[in-house]
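Missing here: one protein chain of the complex. Every other protein chain is in place.
Every chain is named by a letter (A and B) in the order it is written, and numbering of its residues begins at 1.
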Amino acid sequence: MQLDRSIGRRLFLVFNYLFLALIALICLAPMWHTLSASFSSPVELNAHRGLLWYPVGEFTLKGYEIVFKNSAIWRSYLNTLIYVVGGTLVGISMTAIGAYTLSRRYFRPRNVLMLLITFTMLFNGGMIPNYMLIHKLGLYNTAWALILPTAINVFHLIILRTAFMGIPPEMEESAKIDGANDLQIFLRIIVPVSKASISVIVLFIAVMHWNSWFPASLYLSDRAKYPLQIILREILIDGNTSITSAGANPAISMYKLLIKYCTVIVSTLPVLTIYPFIQKYFTQGVMIGAIKG
Amino acid sequence: MVKKRGLTKIVTAFVCGLLIFLVTGCGADSSSQNSNGGSGSVVLDNGDPTKLRRLVPEGQTATLKVWRPTHTAIGTLMESFSDTLFNKWMEEQTGVKIEWIIPVSGTEADNLAMLISSQEYPDIFFDAGLVYPTGAYGLMKDGVVIDVAQYLDKLPNYRAELERSDIRKKESYSDTGEMAAFYRFMMNDEPNSTDYGLLIRKDMLDKVGKSIPETYDEWYEVLKEFKKAGLERPYLLNSTGFPKLNMFTGGLGFGYMNYGGSTQPFYQVDGKVRYAPLEEGFKTYLQMMNKWYEEGLIDQDFLSLNSISAELTLYFDPNSGSYAAPLSLADVARQIAPDPSMEFVSAPHPVVNKGDKIHIGPPASPVFAGAQISSKTDKLDLALQWLDLYYSPDVILASNFGPDPSYYEQRADGSYAFNDKVFNNPDGFAPVDMMMYVADYPMVNYKDRSIGNEQLLGWVEENNKINDNAYLISSSLTLSDEENKVYASIMPGIIDYVEEMQVKYIMGLESFDGYDAFVQKIYDMGIEEVISVYQKALDRYNSR
Partner (left out) sequence: MRQLIANYKRHKMIYWLTLPVVVYFLIFSYLPMAGLIMAFQDFKPSKGFFGSEWVGFQHFVDFFTSPNFWRVTRNTIVLSLMELAFGFPAPILFALMLNEVRNRLFKRTVQTISYLPYFLSTAIIAGLIRDFMSSTGPISTTLAPIMGKAVNLLSVPEYFRAIFISTNIWQFMGYISIIYLAALTRVDPELYDAARMDGAGYWKQCWHVTLPGISSTIIIMFILNMGQLLSVNFEKILLLYNSAIYETADVISTYIYRQGILSQNYGYSTAVGLFNSVIAMLLILGANYVSKKYSETHLF
């Protein structure tokens, strides 16, 4: 029996590693293709079909040069940073507080509130009423228009709430005996214990703000306040319209495809650099078989 | 502990208070927009109203808010339309500052709708009719903009230009004598030509020893030769099966622009409205395309060409033989195609028999809707005078070629054209962006001012020569509310159905045996009602 377990287990582990490696390869492929393409010579790139494993043609930085030459890019990076940091701070505090109170079993109205809140996830008045609301609130053309309306995402709220509900009540007992109130329990016990789930939600909120462009297109009228994604879209779409109108500039047209790939890298790289710092929170945990091989 | 509990209450109360403050306290924002009205509502009355002059007393400025779709030059060459040489010059001369409201590219239609719903009207709209469902006329009927016809006495320059020709009057006034906008005119009332056409590989033609095809049969022969010579995609088709802007199909006697939106898909023969799918020519086209597809003469993946970016990847592919596209791409191809021997030339609209004329092509009109003044503006006089100046002789040249003579030249025959600073800009900026930077939005247009080289001009002229546009229905046709309702309730379904079937016929997924049932279904869906509604509108237009 000892032998069976060992062989079966080993086979499984080998299979597991291989399979995961395969999945990783499949997931890496499009990103690697994009990276390779972003350094490729535009002429070759335009003619190429299929996946790239290394830059095709002469290695070139021209695509990135064009993207960064755009005067608005640096300012939009800064703007996005503000929106992301602000949005995440406001978002996680409100979402966490909400998830906490709704997870307390002794809070009578919680199920009714949960129902009413879930309702808002599904029912939405649409663009026009939201636009009018932002105007009436005086938030139009301010950073708050991007931070406040999206402060609490119901999906995130529910995930966090589930996590909080999963914390064994015994953990709070000792604190309660010491006379701690709800807020203290939240800050001293719940939050530290749920580091994994909270970091997941922080990541989701941050990525949501980083990638978002639609609310900005609705609520910001000042180009100086535009976030990164809008500027990048502009670069991409402009490339589209220029080429099909009289007076297309061959130089820019040639780089159109190259620019597309460069903008993706430009917009993704910053997120990827901070990702490992957050990742460690939700990958640490119990591993079956870690103890006895 | 008591402190902590109190702290919670304070924090909570603060947050709630903040939210409430935002709700109530800042409602005043919308009213502050109109505070500018004071000084700007009275126009300076100094001298000849037809001349370019200051509209605002010396030492003061007034601001007009103008809504306007964006342009590729913004973000690349300049930050806002105020940076164009023309606008800077106008501001200097008139004392009127412009605050531009520019929606993010692609969101114009929704942005306009939201602006209107929340009653946040600007003073002037540029080109709003292009994105409003019922067009420029609809904006007036819905009360968003004023009826210009009532103010013509205050618009000496516009009036002068308007009454210069009958066609201008016919296109600008509605059936009931209203005028929804300040219309833009062509200098000599020729329809503005577009440089959209058919491009074919000259090097391949030379290789297989054929000349540029003129008839559909010749096209068939040429494409077959291309295929034999090894081209994978002798002819590119876009995902709807029909080249844009009536290219290629005109010779078969029908016009068909099945885009939806504010583009209507009808054409007319001798004043009678027709819908292409019901006509013989449509079936002929589908059968021809089907045959070409089966023989591999059409790009086998044409279905994926459903966006500009998809098309772009194939335009310069060595395996592409011919396609409908802006003719200026021939120049672009010369510079960026991977195979330097690739060369494109323009092929004329194909016809059935050599020497035939065609009666429809890309929509072309000598008159098109331009600027509209909002019905809620409190700077009406200023707006009227400012827009009127665009038609003044002092301004027309500058608005076409810019106030700075170093960017254009006068030719021997007296006509003007941009020079190399625009068309071959040393800093590498696109001509279309340079033109915007220099000149901006002319109300009276010089024909072909945006076409750069002689070869291109020649091709465009050739295309114009064999097309008399007799089948075109003017875009200034107007429908009443009732008629619009009929159109909107029946047409989307039909357009959708036809679009689905046309592709299936081309690919051979549907057999032509069932073609009559296809046409019958269109009738069953109510096309005749829509045609009769359009007929009424056309009759009204013709009797203007």
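For this structure, a couple of remarks:
Assume a contact is a pair of C-beta atoms (placed from the backbone, for glycine too) under 8 Å apart; a residue touches a chain by one contact, two chains touch by 3 or more.
As the structure is a prediction and not an experimental result, all values here were calculated from the model.
The hidden chain makes contact, of the residues B:Asn188, B:Asn306 or B:Asn542, with B:Asn306.
If you put the hidden chain back, the residue from B:Leu155, B:Ala364, B:Met435 or B:Val503 that touches it is B:Val503. Taking the complete complex into account, residues 5, 9, 12-13, 16-17, 19-21, 23-24, 26-28, 30-31, 33-34, 49-51, 94, 97-98, 100-102, 104, 106-109, 111-126, 128-130, 132-133, 137, 148-149, 151-152, 155, 158-159, 162-163, 165-168, 181-183, 196-197, 199-200, 203, 211, 260-261, 264, 268, 271-272, 275-276, 279-280, 282-292 of chain A touch the chain not shown. Mapped onto chain B, the footprint of the missing chain covers residues 5, 8-9, 12, 15-16, 19, 23, 109, 112-114, 116-117, 119, 133, 142-144, 232, 239-240, 260-261, 300-301, 303-304, 306-307, 309-310, 488-489, 491-493, 495-497, 499-500, 502-504, 507, 509, 525.
Keep this in mind: only the chains that are shown with their structure count from here on.
Between chain A and chain B the centroid-to-centroid distance comes to 37 Å (mean Cα coordinates, whole Å). Taken together, the chain A residues at the contact with chain B in this complex read 42-44, 46-47, 70-72, 127-128, 131-132, 135-140, 144, 179, 181, 183-184, 216-218, 221, 223, 230-231, 233-235, 237-238, 240-254, 256-257, 260. Within the complex formed with chain A, the residues of chain B that make contact are 1, 4-5, 8, 22-23, 25-30, 72, 74-76, 79-80, 101-107, 110-111, 113-114, 117-118, 120, 194-195, 308-309, 312-313, 316-318, 325-326, 328-329, 331-332, 334-336, 338, 423, 428-435, 450-452, 456.
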